[in-house]
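Before any comments, here is the structure.
For this view, one protein chain was removed and the others were kept in their places.
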Amino acid sequence: MNSYGHLFKVTLYGESHQEAIGVIVDGLPAGTKINEELIKKDLEARKPKHIGTTPRKESDHYSITSGVFNGLATGSPIHVMIKNENVVSKDYAHLKAHPRPGHADFVSEVKYKGFQDYRGGGRFSGRLTAALVVAGSLAKMALPFELTHSLKQIGTLKDMTKLDDYILDVQNQGNSVGGTIEITVKNMIVGIGEPFFNKLDAELAKLLFSVPAVKGVEFGLGFEGIELLGSDFNDALVDEKGNTKTNNSGGITGGISNGNDLKINVFIKPTSSIQKAQDTYNLKSQKIETLDIGGRHDVAIVRRIGIILENVVAIGLLDQYLMYKAFL
Amino acid sequence: MNSYGHLFKVTLYGESHQEAIGVIVDGLPAGTKINEELIKKDLEARKPKHIGTTPRKESDHYSITSGVFNGLATGSPIHVMIKNENVVSKDYAHLKAHPRPGHADFVSEVKYKGFQDYRGGGRFSGRLTAALVVAGSLAKMALPFELTHSLKQIGTLKDMTKLDDYILDVQNQGNSVGGTIEITVKNMIVGIGEPFFNKLDAELAKLLFSVPAVKGVEFGLGFEGIELLGSDFNDALVDEKGNTKTNNSGGITGGISNGNDLKINVFIKPTSSIQKAQDTYNLKSQKIETLDIGGRHDVAIVRRIGIILENVVAIGLLDQYLMYKAFL
Amino acid sequence: MNSYGHLFKVTLYGESHQEAIGVIVDGLPAGTKINEELIKKDLEARKPKHIGTTPRKESDHYSITSGVFNGLATGSPIHVMIKNENVVSKDYAHLKAHPRPGHADFVSEVKYKGFQDYRGGGRFSGRLTAALVVAGSLAKMALPFELTHSLKQIGTLKDMTKLDDYILDVQNQGNSVGGTIEITVKNMIVGIGEPFFNKLDAELAKLLFSVPAVKGVEFGLGFEGIELLGSDFNDALVDEKGNTKTNNSGGITGGISNGNDLKINVFIKPTSSIQKAQDTYNLKSQKIETLDIGGRHDVAIVRRIGIILENVVAIGLLDQYLMYKAFL
Partner (left out) sequence: MNSYGHLFKVTLYGESHQEAIGVIVDGLPAGTKINEELIKKDLEARKPKHIGTTPRKESDHYSITSGVFNGLATGSPIHVMIKNENVVSKDYAHLKAHPRPGHADFVSEVKYKGFQDYRGGGRFSGRLTAALVVAGSLAKMALPFELTHSLKQIGTLKDMTKLDDYILDVQNQGNSVGGTIEITVKNMIVGIGEPFFNKLDAELAKLLFSVPAVKGVEFGLGFEGIELLGSDFNDALVDEKGNTKTNNSGGITGGISNGNDLKINVFIKPTSSIQKAQDTYNLKSQKIETLDIGGRHDVAIVRRIGIILENVVAIGLLDQYLMYKAFL
């Protein structure tokens, strides 16, 4: 239940406060050049450093223990491990009785019958996404497409030049804020994706919703397209390569890439952990009580999440691209 | 590539103008009572009949050729076939050169190298969703949850009492319109879904995006939640059953059902086929030309799509519910 | 649980006495020429006609309801249906209490809690293999390899010129007999199969054991190789194409095809249904009683099973061949 993919398979493991997190990446074509600079750059983009991100630091040193030889993929599974270093050994046991609002503490307690590792969010910690980022970096090394992402909106703010001030204000209120990220894929080709269930948009949506805090995914115009009539929404073909006059469909028609840029818009909810005290039900005392989570958390995880979203898109694209190649 | 599911598996076949469409449903627990009234009711809800839906009629007579004995599921795969009856034998061959805007004609021509059955949209026809509806009806027979759907907005119209007038107006312009559907699942339990990749929201999003014309999916508040701060967005637990004061997360936390109602909002793009003439590229003449699709099409497929969305959610829920049971 | 394959997927349905059996074949490359003569020839090879095969006849008329256009695969799922025609409406209900030795009556009753369709063996009937044969015929149309099978031994008989007499003798005793079939694949290439879990031999063994009555599978020399020392067992490479001096490994090294012919030997147990009376436990009376199955059955199903085995090998090979192509 922790694996994704058909030909390019990604299997994640790890919990926030155990020895390590990591990932097995299976299906990177033999001979793919391993670009360690890209891995480092992508991990760096995920790290907290801007205003509004957590002061907790993890070095994110990774080790590749298999599947790479002379700097090239061998065709065998690649295992990448990242040790958990900055683990504070404080007592988290009280969270079992006192689930944090917005977090998976309660569902986890019920689903795993109390056996889950509850420390630091355990399996549900954003920490896991570091391994996911590396898997995506590896995917990008074998993809002929070009992926980027950008922050479109944060809370009510659409003008990104005022970002730091806006976040500082939210931080001073002891609160948190969400936002939207746009992912773009250029140099696409026609024909990636399958007509049912394995549609390109269906697979990418599944991957994007696998990233913690994602609560909405739309392609092209998305929900904004509701006010358009068909004659305006339809993208008119203008050449034999598949280029269209507009790109309201976000580069996907019938679940299959149409050769135009992929355009995906993702909504990230406000970070669940906030400084402010909040009400929650105490499972032991059986009363609603006020909970003060404390600690210092990301005010706006949306500032760091873009690279994770970009990289899960890369994972999905490589998987589908290999399937496409099988039928050439 | 036309199958979905781990323990409850759905495999679709069919093309618009071939002999039949159908579905194999595998994993309906032995002894499940087959409620044929529900199948008929669900198929009826998908049929065109309201203003703005196509005048083309299909009887949607289905036959169950296996897997049911004495009115109960045997535990073997259930095959349901629906013959294509109302097939007009007109010539569709020109569409190969002249791809319809918004349709999969072009991507299909490229991906299948011209070998696809292009008649009536072939594999990409909305016709296929009749079989999908039946699969969902079967899933609902084994689910302890209660699913409903409702039309929330159509084009710019939010007041559904004015629906017929609004659609008639669009129809008179020879145009089409999209909208949003909300799906609600009541009587949920805590613990359905897996922490990564097989998150409940990830699987449901994949299924929803598998339905033609879906271009956006959000859970709970979704994109509207962008203006809320964390203290307002977080749902506060109020009892030991998992009930929360608000339900901004739409009943899913960390990818796992939290016991509150599921709330999913889906955006449906305007129907691609319109009466109005449109520009498209002619692959033969290698020029942009005007295309008049003709025929009479759904002005607002969003009026018929709700039951399809509801039923794919049922498919996903039963699959995850069986997985949940495996670990009880 | 009734599907096989990664890129070439086969999903079976049907029970002996329901309306139809059939198969969905997904992943046959678009443009593959559909050779109906091959389907008919393969179905014919499975039909009872020789001495020792059942006098019950099924026409095995099949219909392809989707996925083929102008005699070529469209790239969409191909649904093939075979109606159950020769269904005798006698009462099978007593078999629920009185399970036939060697048959799945008892396990089926327990596993499906009595809800299974028990008539004629239901889901466990050899009838299902007709659909499997068609799936394999379709696979062979897209494979560059050449598959054959031959009967090697039947009971104690190794000289196939005496086959009819031998079987007649067993038939006169009201008994049944098993045997071994050898499958050979020529024109193989190097590199089909994956190093772990999806090894070529592992996948083919899984498919072969999916065929009712198979109780043993070996590659190359198989169990007979036990008396050889390594120096005799090892196949020595003699050229750069992968040809080896001997072929004791049956064309597979490390789970991957080595370019030599595949050689697979399969053991088929004696047909479970025999004319002779047999003891079994009566679940109702709770006593061991004598059961007389009656009817006229195959004395030697091994005479008809070769084409089924050959064709499941084709299914596995096409699936792996497409995977191989994805990484070229």
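Should a chain be cited, it is by its letter among A, B and C, assigned in written order, with residues numbered from 1 in that chain.
Throughout what follows, a contact is a pair of C-beta atoms (placed from the backbone, for glycine too) under 8 Å apart; a residue touches a chain by one contact, two chains touch by 3 or more.
Not measured: the values here are computed from a predicted model.
Touch with the chain that is not drawn comes from one residue among C:35, C:184 or C:198, which is C:198. Within the complete assembly, B:195 is the residue of B:195, B:212, B:225 or B:242 that touches the hidden chain. One chain is missing from the display, and on subunit C it is touched by residues 1-4, 12, 99, 101-104, 106-108, 110-111, 123-124, 128, 153, 155-156, 170, 173, 175-180, 190-191, 194-199, 201-203, 205-210, 212, 215-223, 225-231, 233-240, 242, 244-245, 248-250, 253-258, 267, 269-274, 276, 278-281, 283, 286, 288, 323.
The omitted chain makes contact with subunit A at the following residues, 1-3, 7, 9, 11-15, 18-22, 24, 26-27, 30-31, 63-69, 72-79, 81, 111-113, 115-117, 122-123.
Residues 6-7, 27, 29-30, 75-76, 195, 322-323, 325-328 are the ones on subunit B that touch the missing chain.
Just so we're on the same page, only the chains that are shown with their structure count from here on.
In this view the innermost chain, defined by its CA centroid being closest to the centroid of all protein CA atoms, is B. Residues touching across the subunit A and subunit B pair largely coincide in numbering: over half of the numbers involved belong to both copies. A separation of 37 Å divides the Cα centre of subunit B from that of subunit C. Rounded to whole angstrom units, the spacing between the C-alpha centres of subunit A and subunit C is 45. Among the residues of subunit B, those in touch with two or more other chains are 1-3, 12, 111, 123.
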